[in-house]
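Structure incoming, see below.
As you look at this complex, bear in mind that one protein chain is not there, while each of the others sits in place.
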Amino acid sequence: MAEVLWHLTSPAENWEHMRDTVLGRYLKGSIILVLGTGTLSLLIGVSTAWLVACCEFPGRKIFEWLLILPLAIPTYIAAYAYFDLLDRLTPLLIWVRTNFSQDAMTWLNDMMLYPVTIVVLAAVLYPYVYLVARATFTQQSNQCMEAAHTLGHGPYSTFWRVALPMARPAIIGGVALVIMETLSDYGAVEHFNVPTFTTGIFRTWLSMGDLQGALRLAACLMALILLFLMLEKWLRFGAKFHKNSQADRPFQRYKLGQTKAGLAILCCMIPLVIGFLLPLSRLTYWASLTAGKTLDSTFWSLTLNSITVATISGLATVVIALFLAYSARYFDSQTVGATNRLAILGYAVPGAVIAIGILLVAEQLNSATNLILTNSLTALVLAYIVRFLAVAWQPIDSGMERNCTQLNNAAQSLGVTSLRSLFELNIPMLRNALVAGSLFVFVDTMKELPLTLILRPANFETLSTRTFDLAKQAQIPESSVPALCIILVSLVPVIWLNQQIRHSKQ
Amino acid sequence: MKTFLKLFFVLGLLAGMSVSAAELNVYSHRHYDSDAILFKQFTKDTGIKVNVVNASADQLIQRLISEGKNSPADVLLTVDAGRLHRAKAAGVLQPVNSKALTKNVPASMRDPEGHWYGMTVRSRVIVYSKERVKPSDLSTYEALAKSAWKGRLVARSSSNIYNQSLLASIIAANGSDKALDWAKAVRKNMARTPRGSDRDQARAVAAGLADVAIMNTYYLGILANSSVPADREVAAKVGVFFPNQDGRGAHINVSGGGVTASAKNKKEAIRFLEFLTNAKSQETFGNVNHEYPIIIGNNKSELLKSWGQFKADDVNLSILGAKNAEAVKLFDLAGWE
Partner (left out) sequence: MNLLALQTVTKRYTATDSPAVDKVSFDCEKGEIVALIGGSGSGKTTLLRIIAGLAIPDTGKVILEGNTLNSPTKFIPPEKRNCSLVFQDYALFPNKTVLQNITFGKGATDNPDRIIELMEMADIVGLGQRHPHEISGGQQQRVALVRALATSPALLLLDEPLSHLDPELRESVRNQLIMLFHETRTTALFVSHDIEDAMSMADRMVVLREGQTEQTGNPDELYRRPASRYVARLFGKTDFIPAELLQETVHSIPGKNDLGQVVPVRPYQWRIVDKDFTGIPVFHGTVKSVTNRAPHRELLLDTGQLQLTMYLPGNHVAKCGDTLSVIFDSEN
């Protein structure tokens, strides 16, 4: 981070040019995408969460876990699948051209760009909101919702006046994740050619060869992200609700009539189809045509590479997240707290920026260490840790808050050393959070692209880099096999995590 | 955090110590099947193991700079001359001389000082709908700016190096002002905001969304040989037109490579480049990846032959590299996203 800042102080030759031409476009594109994707994810996530958490309709239990599946699909893979599906709209566009005018067609075609990108992004990112909203609806606000009922409020009034306000902090947290993913996305927006800060960073660096210009753009992006984070903090302000202790009693779900149940099923089907089934069927179709060509011995080594590096980074990240979260709590110092907040900012930073940062740091080191850094998995794993620390930190920190605060106080008063208290009390207590954290990082690493592209060592290919390489060669059908493999490998932990969340609920 | 860094260095030390003499480390922007086949063949012929790092050329150059003289890389391969030029300017390539290379690679396709050598040629051409466009309607890149093509043209994003290289060649031929006007007018003629890859441009033409597209020849080769029936239909519906045949010729660029300044295996690296430019390898590039050989006339691929002979723009490829940044700025000014 300091490296990035240092480079900002030196003048950048292309900066004025960018300010005059493209900066506004990047800003506009980023903001439209963030607002659009954020809002749409919010709508989908909250409504589906409400339906499966609080209503009873045929298929509810299946939807409960089906709805998180889009989490396994990386945005760029969804974008590849959708770009081809969009061709189905060409007859409509041609119809517009024949019946109206060429300009109308061009206008319509361009108009679709943002909505389509937003729909594709939201369709695979909404589970972040869905997961937290579902958890709060079933666990936290359960009893208050019952209270509202006995006080004469029907389901609608209860939703708007009790459940939603109570779930607000959690939902805002989920939306914040969606926004960060949107801002740091590269593969999808690059394919749709939506101007955003992240595509701008790549363009400035790669096309203009202007690293400093790219870093300035990165700084703009970071400022934007800080703005959103501050907004989040402000929106959450004073809303740290304690959890109700009694959550063991099953909530009497609203039984939906035939029409309403039909609507509920439709409401759950739409995101599922758009976010999972359609892209998956497209990929499966392609894979059936190309599997013979792409499924060779190297393919299995790719899969192994992906799983290995994802496992290593999952474990390493959790260890560091645990140390950070624990020391912040145990020592209760301002500095440690600030380090924590700074460290989790990494999630909001595009992978490419982190990669540049690591390369710049490497440049400052002496040559031997530098070499080791860039020619082994070290740099890669280090970068994953920086990028995904927040993902592991979140469940660990909240688990610590919930389960360990008193324990640690008790241990401290008994004169137990901090290290012993960590190993004998916190780690066993946090087992679930630790596993969850490492699995989140695992899935994210499986899906990660730009950072892996830049920092991978020699002969090291992963499923995501192969997918991207093939897609870049305009062999999108061929890329479907590794893409499907990413999705399948990611599905396992995603489903497992969902089971865990359900168990903890009961 | 410092302790962690150290810890990782130690771990990395254990993992990263595997550089022996009979190996060649290649940083490559090329991620094609043809390369994998040829690298394997090279190992078979010489016993030299080839290690590859795939990434975009700029990232690789940045990495070479940051690794300095300790870089393990021996060879840098890119997909355009501009990047080779940039690598030379950054000082990460060294001049090499070899009879075979001089023989294999025409003078216009290599760096005068021997810092880099071309390997394959790709031409950026006009692809048209066989249904709606007669080849006689087409003439030059410049003619695409005419209002007759309003709403009938598609092209990909200006972030793409091939578009930048094309505009650089137009800057070299017509000057900056005219190049800017051209970019502006072509952007206005587009049937949609630039998006997708070259492949998607051909699909748009085949689907009837537009009548002509600016794209690279080898993408069409990939479509024609695709496993997906719909892709092969696309390739059948469009034709290839080499523009500016009466003038400077169709725009070409080379994919090529050079020996890095830090190369520990210089001899093997030269041998490697010689191998890639020999006649047999050149044929593989054509058949597998549908690229033209570095001596265009030596083309053996049936598909490439079916598109006919063409005259190539003989502007010095280094100029494309020199004008690249300017081209990007002109695209920005022209509003070509």
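So that you can tell them apart, the chains are marked A and B in the order they are listed, and the count of residues begins at 1 in each.
Everything that follows uses one rule, which is that a residue touches a chain if its C-beta (ideal position, glycine included) is under 8 Å from a C-beta of that chain, and two chains touch if they have at least 3 such contacts.
Everything numeric in this text was worked out from a predicted model, so none of it was measured.
**Student:** For the unseen chain, which displayed partners does it touch in the full complex?
**Tutor:** A
**Student:** For the chain left out of this view, which of A:87, A:110 or A:146 touches it?
**Tutor:** A:146
**Student:** Would you indicate which residue among A:98, A:252, A:417 or A:499 is in contact with the undisplayed chain?
**Tutor:** A:252
**Student:** Which of A:133, A:162, A:201 or A:325 touches the chain that is not shown?
**Tutor:** In the complete complex, the chain left out is touched by residue A:162.
**Student:** If the missing chain were put back, which residues of subunit A would it touch?
**Tutor:** Residues in contact with the chain left out: 143-144, 146-154, 158, 161-162, 165-166, 168, 239, 241-242, 244-246, 249-250, 252.
The definition used in the following text is that only the chains that are shown with their structure count from here on.
**Student:** Along subunit B, where are the residues that touch subunit A in the complex?
**Tutor:** Residues 4-5, 8-9, 11-13, 15-16, 25, 31-32, 51-56, 58-59, 62-63, 65-72, 86, 150-151, 156-159, 161, 164, 190-200, 203-204, 207-209, 219, 222-223, 226-228, 231, 324-325, 328-329, 332-333, 337.
**Student:** Which residues of subunit A touch subunit B once you look at their complex with the stated criterion?
**Tutor:** Within the complex, subunit A touches subunit B at residues 14, 17-18, 21-22, 25, 83-84, 87, 90, 93-94, 97, 102-103, 105-106, 109-110, 113, 190-193, 195, 199, 202-203, 205-211, 286, 289-290, 292-293, 320, 355-356, 359-360, 362-363, 367-379, 381-382, 453-454, 456-461, 465, 469-478.
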